[in-house]
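What follows is a set of notes on a single structure, which appears directly below.
Chains shown are a subset, placed as in the full complex.
Chain naming follows the written order as A, B, C and D, and within any one chain the residues start at number 1.
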Amino acid sequence: MANGIERPLDLLNISKGKEILVQLKSEKQLVGTLLAFDIHINIVLDNTKEMHGNEVKRNLGLTFLRGDTIVFISPASAAIKG
Amino acid sequence: MANGIERPLDLLNISKGKEILVQLKSEKQLVGTLLAFDIHINIVLDNTKEMHGNEVKRNLGLTFLRGDTIVFISPASAAIKG
Amino acid sequence: MANGIERPLDLLNISKGKEILVQLKSEKQLVGTLLAFDIHINIVLDNTKEMHGNEVKRNLGLTFLRGDTIVFISPASAAIKG
Amino acid sequence: MANGIERPLDLLNISKGKEILVQLKSEKQLVGTLLAFDIHINIVLDNTKEMHGNEVKRNLGLTFLRGDTIVFISPASAAIKG
C-alpha cells in the first residue's frame, strides 16, 4: 500500500493528478486536485473547495497555496470522504 | 484547464494582468490585479480592494504585499465572484 | 497607472518621498513619508503617524520599521484618504 | 532500551515501519505507521488516525506531515496505548 515511498515528497509525487485534503494551520481545510508542488511545499490545486467538515464553503478553482501554512496533506480517499 | 502548470509559480505567471483573490493569515482578504511577484511571493496588486465577504471594506489602489502574510492566491473568477 | 512595475520592490522605489500607508501584523497602521527601504522591507518613514481608522493616535516622527512586522504597503492616495 | 541512539534522528530511523504518536503544535494528535522522514522532520505516516484522547476522530490514511508543525514524536507503545 505504501510501495515506493522512501522520502516524504514521494507521497506528493504519486498524488499528482489526484484529489487531496490539505489541513491548514488556520484550521481551514481545502480539497482539490494536486497539479504541482515545490520543495517549500508550495502547491497548486485545481477545482479547490474550502470545506467546513463535509460541506463546501467556497469554490476557489485554481489555487496557489503557500507551504508554510500547511499542517498535513492526505491524498487517501478515506480522508476526503469523511 | 490547468495546461502549462508544472511548478507552483507557473500559476502566478499566467495570472499576471488578471484579477486574483489573496487570503491573508490575518483573515483579511484582498482582491486586485496581479502586476508583479517574486520568489518570496511578495506581490504587487493594482486596484486593490480589502473585502469583507462580498463587500468592499477599503479601496487600497496599488499595494505591495509581503509574501509571508499570504495563505493562498486564487486567480479563478469563481473565487472572486463568490 | 502601473507603468514600470516589473518586480515588487519597484513599487517601493517609485514611492520614495511620497506618503504611504503601512498595515502591520499587530493591526496597527502607520502613515508616513517613505525615506528608505532594504531587501528585508525594513523601512524608514518621516512624519510618521499611528492611525486608528481616520484618527491620528500618535505622532512618531522619524521611524524605523522592521520588515517582518508588515502585511502590506499602499502608496496610493486613495488608501490614505479613506 | 535506548541502544544505538546517538543523534536525535536515530530514534526516527529505528521507528520506521512502527506505529508512532505525533503531537502537533495545534494540539492535534496523529497516530500512524512511520514510512519516511527527512531532515526537516517532514514525515509520511500510513494508516493515520487523528485522535481526541483515546478516540479516533478521523481516518486519514496516507499522510504527509510538515515538520515545523510537530512538537514531539513518541514511538513507544506506552504513549499510544495510554
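The criterion applied here is as follows: a residue touches a chain if its C-beta (ideal position, glycine included) is under 8 Å from a C-beta of that chain, and two chains touch if they have at least 3 such contacts.
Just so it is clear, the structure is predicted and the values come from calculations on it, not from any experiment.
For this complex of identical protein chains, the structure file gives a whole-complex count of 7 copies, while the figure shows 4.
Basically, only the chains that are shown with their structure count from here on.
Look at the CA centroids: the one farthest from the centroid of subunit C belongs to D.
Distance from the subunit B centre to the subunit C centre is 20 Å, each centre being the mean of its Cα atoms. If you average the CA atoms of subunit B and of subunit D, the two centres end up 35 Å from each other.
The touch graph of the protein chains shown is a line.
Contacting chain pairs in the structure are A-B, A-D, B-C.
By the touch criterion stated above, subunit B contacts subunit C in their complex at residues 24, 26, 28, 30, 35-38, 42-44, 46, 48, 58-66, 68-69. Interface of subunit C with subunit B (complex): residues 1-2, 5-12, 21, 25, 27, 41, 67-68, 70-79, 82.
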